[in-house]
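The complex appears here without one of its protein chains, the remainder shown in place.
Labels run A and B following the written order; every chain starts at residue 1.
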Amino acid sequence: MSSISIEEIADLFANNLSKVLRTMAGFEVSSIQCGQQGMPEIEPSIMGAMILHGQKDAMISLAMEDNTAYMLIAYMTGILPEDLEEQDLYDGVGELVNIMTGEVKARLANTPYQFRLTSPFALGGDNLKVVFKKNLQGACRFLTAGELEIIFRISYI
Amino acid sequence: MDKKFYQPFCRSTKDIIKEMAGIEIEGMESMEEEEGEISSMGVSSIITFAGTRKGRLLVDMELGLALYLANTILGEAYTDAMDRMVLSTVSEINNIVSGNAITSLNNSYSMDLRLAPPVVFTGQDMVISIPKINSLSSQGYTEYGKISINVAWEGGNK
Partner (left out) sequence: MKVLAIDDSIMVRKIIRGAVEVLDGNLIEASDGIEALEVMEEEYKDIDLILLDWNMPRLNGMEVLKQLKADRRFRGIPVMMVTTESERKNIVRAIQAGAAHYLIKPFTIEELVKRIMESMGKGE
């Protein structure tokens, strides 16, 4: 298999996330590289993440504001946002990471980029910050569907 | 999973912090089951390991302790716990603690564990939720602040 850049791997994840959101919540999602003109500033207050073990270890994350998480989980479960509890959000964004990752794992199986999953986890709070070692390779996608805004990141760690 | 797979992380945390920064951690003798979300005390670092089993260690500490550790280990005088070097020190401590613990597990039980690099998180009133995994936690105290560790092993043979 020819080499795959981290940008291409980011696209695999972002495309699969779009598919998950279309299938399970009915959203049509568009994706751009982060930092492009027109990308609004968002302050994520919830983040779902997973560490992937492979030839190169990586961390993937989905970050969003609470309102987006409420809306996504509500559409996926058919439960009104006001009836969802905080625990449902953490569980939901963690599971979203898990579902997004499943198909990418299968696509990259038996290639030099194959990886093993670990348990997804979720973080909530203001000013969330993730610190890696300096100069790590990473890629980022900004996904939107109407008012829903999600930041996907992958970083080799 | 048997407690013998958790205890090396308590021992390692106490030993490494004493060795690197010269401070004693009081408590951290036993581990209790953790259910639901973990409220961070300031800085958290997560590291995962995989071999015949998969697991992870979460180290969480108060900002005061993070600052003390960075200043002592690096010989600097940082005042902002959010300084990248302070957070990197927390990350490195997690790496060394985990490396020490998994070496002991690999030697004792041939688990063939390998570490992925640690990641550090901070946030205001941060909550950490690890829904797919059961874990045990242990809390310790130092004169510079509290520290807790949370260890989880995934169940079954994947």
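By our rule, a residue touches a chain if its C-beta (ideal position, glycine included) is under 8 Å from a C-beta of that chain, and two chains touch if they have at least 3 such contacts.
Model, not experiment: these values are computed from the prediction.
Looking at A:Ala14, A:Ala58, A:Ile99 or A:Ile157, the residue that reaches the missing chain in the full complex is A:Ile99.
If you put the hidden chain back, the residue from B:Glu62, B:Glu92 or B:Glu154 that touches it is B:Glu154. Considering A:Ala14, A:Val29, A:Leu52 or A:Ile73, the position touching the chain not shown turns out to be A:Ile73 (whole complex). Considering the full assembly, A:Leu117 is the residue among A:Leu117, A:Ala139 or A:Ile157 that touches the omitted chain.
Taking the complete complex into account, residues 19-20, 23-24, 73, 76-79, 87-88, 91-92, 94-95, 98-99, 101-103, 105-106, 109, 117, 119 of chain A touch the chain not shown.
Take chain B: the residues that touch the chain left off the picture are 131-134, 154-158.
The criterion applied here is as follows: only the chains that are shown with their structure count from here on.
The touching residues of chain B, when paired with chain A in their complex, are 36-37, 40, 46, 48, 50, 54, 56, 82, 84, 87-88, 91, 114, 116-133, 152, 154.
On chain A, the positions that touch chain B within their shared complex are 51, 53, 57, 59, 87, 90-91, 94-95, 98, 116, 118-133, 157.
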